[in-house]
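One structure, pasted below without further comment.
The complex appears here minus one protein chain, its other protein chains still in place.
Going by the order they are written in, the chains are A, B and C; count residues from 1 in each one.
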Amino acid sequence: MARISYMEAARSALAEEMRRDRLVWAVGEDLGRGGVFGQYKGLVEEFGPERISDAPISEAAILGASVGAAMMGTRPVVEMRFSDFALCAVDELVNQAAKARFMFGGQTRVPMVVREPIGMWRSSAAQHSQSLESWYAHIPGLVVACPSTPADNKGLLKSAIRCDDPVVYMEHKNLWPLEGEVPDGEHLVPFGVARTVREGRDITIVSWSAQVHVCERAAETLAGQGIGVDLIDLRTLWPWDRAAVLASASRTGRLLIAHEAVQVGGFGAEIAATVAETLGVKVRRLGAPRAPIGYAPPVEDAVRITEAMTVAAVRDMLGR
Amino acid sequence: MARISYMEAARSALAEEMRRDRLVWAVGEDLGRGGVFGQYKGLVEEFGPERISDAPISEAAILGASVGAAMMGTRPVVEMRFSDFALCAVDELVNQAAKARFMFGGQTRVPMVVREPIGMWRSSAAQHSQSLESWYAHIPGLVVACPSTPADNKGLLKSAIRCDDPVVYMEHKNLWPLEGEVPDGEHLVPFGVARTVREGRDITIVSWSAQVHVCERAAETLAGQGIGVDLIDLRTLWPWDRAAVLASASRTGRLLIAHEAVQVGGFGAEIAATVAETLGVKVRRLGAPRAPIGYAPPVEDAVRITEAMTVAAVRDMLGR
Amino acid sequence: MPTDHDRSNIDIAHLRAQHRLMWRIRALEQAALRGLDDKVVLGAIHPSIGQEAVAAGVVGSLRADDILLSTHRGHGHTLAKGASSEAMLRELLGRVGGNCGGKGGSMHIADFRVGMLGANGVVGANIVIAAGAAHAIKLKGEDKVVCCIFGDGAINRGPFLEGLNWAAVFKLPVLFVCEDNGFAATTRTSSMTAGGGPAVRARAIGLPAEEVDGNDILAVEATARAMIAAVRAGEGPRFLHAKTYRLTGHTGVDTAPYRPADELAARRKEEPILRAADLLRAAGVPESEILADQSVAEAEMDAAYRAAFDAPFPGPEEAFRDVQDIGDPAEGAF
Partner (left out) sequence: MPTDHDRSNIDIAHLRAQHRLMWRIRALEQAALRGLDDKVVLGAIHPSIGQEAVAAGVVGSLRADDILLSTHRGHGHTLAKGASSEAMLRELLGRVGGNCGGKGGSMHIADFRVGMLGANGVVGANIVIAAGAAHAIKLKGEDKVVCCIFGDGAINRGPFLEGLNWAAVFKLPVLFVCEDNGFAATTRTSSMTAGGGPAVRARAIGLPAEEVDGNDILAVEATARAMIAAVRAGEGPRFLHAKTYRLTGHTGVDTAPYRPADELAARRKEEPILRAADLLRAAGVPESEILADQSVAEAEMDAAYRAAFDAPFPGPEEAFRDVQDIGDPAEGAF
């Protein structure tokens, strides 16, 4: 166990996997100088520029070339910088990476990890702040991971690199400096297994990525008000841990789903719908309005799901 | 009133709007020879190759150029051929068209219609069959229309062309030959107003696009079994007619949503979640499995939501 | 590079083999078209009739372990790489035993056993994938070559630029081949393409490039062989622009009314199989043997077609197989 940052956790996960398997390599713009957030810092020194490869500004080629390289037996870790720029490579991800195995009748697999940092990051505005995890959860063939802690960012990234399916791996830009305890060495977090952040019997809150921390603070506040929150961090959206969510929601009888992404068509809808279909318990979502993200702090903040909003939603559902 | 096809309805809508407003123009591959499904046939003869414009195979340029042309005061109707190919132009649609008005503080609007035919069409396989309407419903700034009848394909396309927001206009490939009564001349269908296909008091079914017709047949069958279906054709997903859906669902107490798209993360989840949040009635979705669409007919058919499945789901929800 | 091959010194046995291969390609596509008439080929078919010399000349010059990526118009390339004709026709008919188990069809035909990494339903998408396949070869230190074939329409899509730049920057072992048949669907490509064409664009991105008469099997093969050798020698990517002509419509159901009949008639006279036959004739190969190449090919494809016709469809459970390891595709639905 060591106390390291979310960024450091990812870096050590990649380094460990690259040491373990020489077919793992990373590619993206500016990786040789550590990547845009420093998440590749020092790696080119250890692994050389062939395996920590710079790339031209050409997202379609970065992702498309990685599809070819994955089909030929290597394991590319693809850096998209911001999930927004990955929109320049959607054909390559959705029509190619996700479908190749099926279309070709199982003749190939496309083991690649597509890193797409998501979320608001102060005054980054409409083209650098999006959270589009629900898009990829909708696409057959893709795995979607949204780690919220340093430990998970290590364990999920290692699992992603070993996975034979293409994984859309969404780190949250605001979490890079977050510190936490991370197991040393072989720490693997399986896909589709949620983490119970805290237990409580009045209401279930489901969340993922940076929003988990907001919910955690809200749960703390609510605990002081005598309300017990069962807080679940989903960790991966596909697969998602239906069993954990259903079990908790049937225990508490109330479910709130909170995410930073736009609420309309967000993944919260999938969870709410599933639980409503299955249990008939009270459900509610807390997601962003259907508006782009503005630059000025008050405009940006206006679409942020806060602790206070989370607390209010819970109290409203409980009628107190 | 005349009995014309879904394709002819769209063609006459475009022709009428082009006659009305000389700033309306259409652009896409092969338009000069009528477009890939014939939906532009004869138009170049009337309007000339500048206003019914061919394009290089370059979806990013087709869509991106249309953004520029729309900001400069023209009204491009953009043909993407198959919604699958529009994945080559997602940055242009999502980061540019949808966000320009907001990012620039209201200085501009982007009045454009992006036609993206969706859906299965016999043996077109994984890269020519997708229904991705829920993606665009999730994106602030976009309007999403999914017409199911010739009359709506006329009235919605005309509304889309006159709309100042970018509209993702999704015709269903299997509906092109479908015939129906279409009002002559100025027939406009507003966005966000659902169509009640048939009334019934036992259950509400909500659907859109080609799936409406499957539901209609199922409702017919169920009527013979003494089960009354309130069938709602949503027509547009953003905005969507919450009021109509909530009113019907609260009347019948049961809601089934059926769509051709993958169920996980599909727009059915949004509706189910909304209704569950608001009314607490029984909800259920009927969408495709999370699998790409195969070529061989039995493989393709295996992911199709059929009349029989619709009937069975309704009976199951009613406990009979 | 030797495009000016010496026609007085032809390897007749080899030319004969190429003639046979071109007939096999044509007969395969004629069988596919018959499948349309018989309503057993249900998806779109993009025939390459008239373009067979590119498949035979380029793909026939690859090593068995070399890698090929193709397009929606890829039957000829796939067959030339060594795929079984019966497996291909089964795939086109969506049957068990098809190369992709009937799940891909014509536009997604692939045969990884022979290094054929797939046709593609998205124009130009194979270019970046090919660059990446070559990237993997370089990373692994192998001496395979990747061959990526695309149409003249693809050179206007972004991946053309991105993929070629990628291959040149990383000096990857890939031969790009622009199979220029004059059309992109129903549009004459020249009307929508600015500048000096595929080879000029490729050179501007730093790739040595050549143009060749794509209906001249000897010219195609000579140029392809030289380029493949350079690529294999580690000299970086190469670009071949092969000019040919599409004798059919865009798809099996397109009658191509947008092109004058006399244009077609003139082009028919320049088609590659006739020209190869003329060379064989001039070299003294008897007419009966030349005709036999056709009839043997047609017999092969006829038998393959019949086998495909009689083969069973895959079951519905195939819809849920090969989607991915993680997560159940049926979860939530049904």
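Annotations
Definition applied: a residue touches a chain if its C-beta (ideal position, glycine included) is under 8 Å from a C-beta of that chain, and two chains touch if they have at least 3 such contacts.
The model shown is predicted, which means the values in this text are computed figures rather than measured ones.
One chain is not depicted; across the entire complex it touches A, B, C.
Screening A:8, A:29 or A:165 for touch with the missing chain picks out A:29. The chain omitted from view is touched by exactly one of A:4, A:52, A:151 or A:262, namely A:262. Listed residues C:73, C:90 or C:157: the one in touch with the omitted chain is C:157. Residue-wise, the contact with the chain that is not shown comes from C:193, picked out of C:193, C:294 or C:324.
Within the complete assembly, residues 23, 25, 50-51, 53, 55-56, 58, 60-61, 63-74, 76, 91-92, 95-96, 100-108, 140-143, 163-165, 191-192, 238-239, 242, 270, 274 of chain B touch the chain that is not shown. One chain is missing from the display, and on chain A it is touched by residues 29-30, 32-33, 36, 54-61, 84-85, 88, 122-128, 262-264, 286-292, 294-303, 309. If you put the missing chain back, the residues of chain C touching it would be 156-162, 164-165, 168-169, 191-196, 200-201, 203-207.
Basically, only the chains that are shown with their structure count from here on.
Mean C-alpha position of chain A lies 30 Å from that of chain B. If you average the Cα atoms of chain B and of chain C, the two centres end up 36 Å apart. Mean C-alpha positions place chain A and chain C at a centre distance of 40 Å. Residue positions 84-85, 88, 125-127, 262, 264, 289-292, 294 of chain B each touch two or more of the other chains. Counting partner chains per residue, chain C has residues 98, 100-104, 108, 120-122, 158, 323, 327, 329, 331-332 touching two or more of them.
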